[in-house]
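Once you've had a glance at the structure underneath, I'll fire off some questions.
Missing here: one protein chain of the complex. Every other protein chain is in place.
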């Protein structure tokens, strides 16, 4: 049984009192989530009693560290339904995972036709992407002369697939799209885009940084080619991210970072590379961080991702209702809890109709009530440009949030309107 | 006063008993070091009470996390004498730092002449490099058609500078050399190479992964252009490394990984980039890991790097003496403690003169006595090829090691000779 | 509201009743500065005569911090000497970039000391500095 009060006890920071006696109301999990004791103590225990470098273990600590690190890979593979544990590549965050794939294209070392990119070739993203799924592709386009194109976003905050057949065409090498928007909350439906990508022989990548933490995600069912996500948003530690990719593609890609662990044999003038996943894990990996992420997915699995999703859906409906009643509050993103997650962005005016800058909203919420929201463009500036606003206020919900906290937010926003009235 | 017994109390794992009642004798710090409570608890406390994403903080936890993360940058800048904190770039390990610099070269986006690389241009490394300072340059050479060249190593395990003027010449774009060898222990003298590099207008990078943990290193004094090192070898956590570079060069380099935090403004078709250090820190950084590394350098500074160095010198002299008495043991690397650190590699025969494979040496040391050494090529296969051996056994010393542990190693090696006699 | 709040009464006052707002003639230099990360903008003019700042006029949009900072700047700079005012700019910059660890010199800063709480929030420091950097730029160009 999902019991949010019990869950909250696992997260020490949630019972913290901020200066001035403000209880913490953490509504910024879309930015980064808090960590349960189960994760924190797993990391602490490993650091204190079992730590060593992994991979080339010929001693007890090395064997323990390696086992824990590779067990984490198993746990994560199972968590996202990867057909093979070898397809789980540990990176430092989702951004590295996205860059890793982007750097595989147009690399003179790449021999596989699918990764050749030059002038005339096209890369397709969307207007609702996080900068981490925009800039790597811009850089790729600049390096190779390829053309970057993108899906538009509708006024309701959905992907505009009207020009799908034009956008994704025979020149397209890869389509990389966010699974759940970190601003709008929109969950994109993958299959129509994937079908078109397959039709024209393009590869498809999903930025699942905001979906894997919040709902059951199965890469086999999704059937795309690459999926990126990040540990710190899913009750795991910072410093660890994941790239899942199809074995066959990962094997066809050139190496990215060179160094220890990713090699098979090295001579001064040439090298051969280790099989996946190690081929893409150069140097000492984020060992304790991977182990922490393993503990995180164990924790989430223990609770059940279906229940996490259901809880967040209830909260989202409640929040859309409660915030929707605030006069002069405008949602940016879907107004109903259908095909959307618990990431709720909005703009706010005072009762005379003047804009209140999100910076001011966020700071007063924190100052006065200890409510943590994110304000700004949330690393999705083009999306804000599209809506003609410099910034929004964003409340993002997670398994440990409550309707009381949403009530507190609503009260806080009324107060903000008074302060800047 | 340096007191190794007190220091050992800070490292919980050092009082661990392995199965069968073996006390742990950890002689594998060159691979990865153990962590003191000061580091472990700093990380734990941050994760449990202050954690949030950094950078765009508009709430209390965000401000606390950002302050801790940026304070760590200050601590590390001070630790290596960086002229400016902005020159300290957090990476996931030393390997990423080395790759970051290698990818700056021959990138079509690079506009600065010094980073243009193509056929006819040369890159110089050495035969004693770790794979992480070989493979990135091989990949660069393959991407661009440039030529990779290298210093040879003498029988004593020193860099052979005999052909310095030929190797480093007008065609050389960059020289990247290890500061202290992770196999031989050799500390390379930087100035003759640097002088020649300056003469011909080449840049110079140091792989200081094995020097920064073990002696005072001052990047301003060294006067090179780039220095890479890694947290996990200097009593810090996994998942964090550092690139130091001259401001002027870091500013001239193209961005490496694209994404959140490294931008100034993003449009769909172009971006401008944040000033250093953030320009090279795409995505959510290893926040808690950087904070842990800050605690690590605080710890090392508290003890004093001069004392750490002196302690290790004493141990190294003792170890060279004690192991030197074992019949049929051959050192690979300098036989005296002059210009060398406490990384001691060797091969071993049994008393009938047959080679004992290092794998067997390491495993029996662990099995029988709980002694952790590293065996294999230590990610420096070309160096082993140069000495005509597939592998060595390596004992690497750190501030928490004792002469008793070296005695245990010597006894252990005698036992190994008996087992495989 | 807690004691160390960033939102001092004074900041809100200046935000709601900005001093000297509006672009005026005559002027020696006009600059336009933008904070691309949050979209705050300011257009600022200075009129200088014999080392004295005769007017600082401006128009802009952004959060209360950036707007109030421009208003306070107007008050402090107008009527003082260029040299004095640049001294205040330097002290204000030092305070803002001190990550909450720098003690503000109230004698130099006057009302601008109300912004001390901003220094703890790196993302807000740029808001506070926007108009001040624009002013420095404008003064240099007016010379």
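Quick notes on this structure:
When the chains are written out, they are named A, B and C in that same order, and each has its own residue count from 1.
Simple rule for what comes next: a residue touches a chain if its C-beta (ideal position, glycine included) is under 8 Å from a C-beta of that chain, and two chains touch if they have at least 3 such contacts.
All of these numbers come straight from a predicted model, not from anything done at the bench.
Although it is not drawn, the missing chain touches A, B when the whole complex is taken into account. Across B:164, B:391 or B:409, the single residue that touches the chain missing here is B:391. In the complete assembly, the contact with the undisplayed chain comes from A:57, out of A:24, A:40, A:57 or A:148. Looking at B:116, B:357 or B:411, the residue that reaches the missing chain in the full complex is B:357.
Seen across the whole complex, the unshown chain contacts subunit B at 18-20, 22, 357-360, 363-364, 367-368, 376-377, 384, 390-391, 419-420. Remark: the residues of subunit A touching the chain excluded from display are 55-58, 62-63, 66-67, 70-71, 264-265, 272.
Going forward, only the chains that are shown with their structure count from here on.
Chain centres here are Cα averages; for subunit A and subunit B they lie 31 Å apart.
Centre-to-centre separation of subunit A and subunit C, using mean CA positions: 37 Å.
Annotation for subunit A: residues touching 2 or more other chains are 19, 359, 363, 376.
Multi-chain contact residues of subunit C (touching two or more other chains): 37, 121, 123-124.
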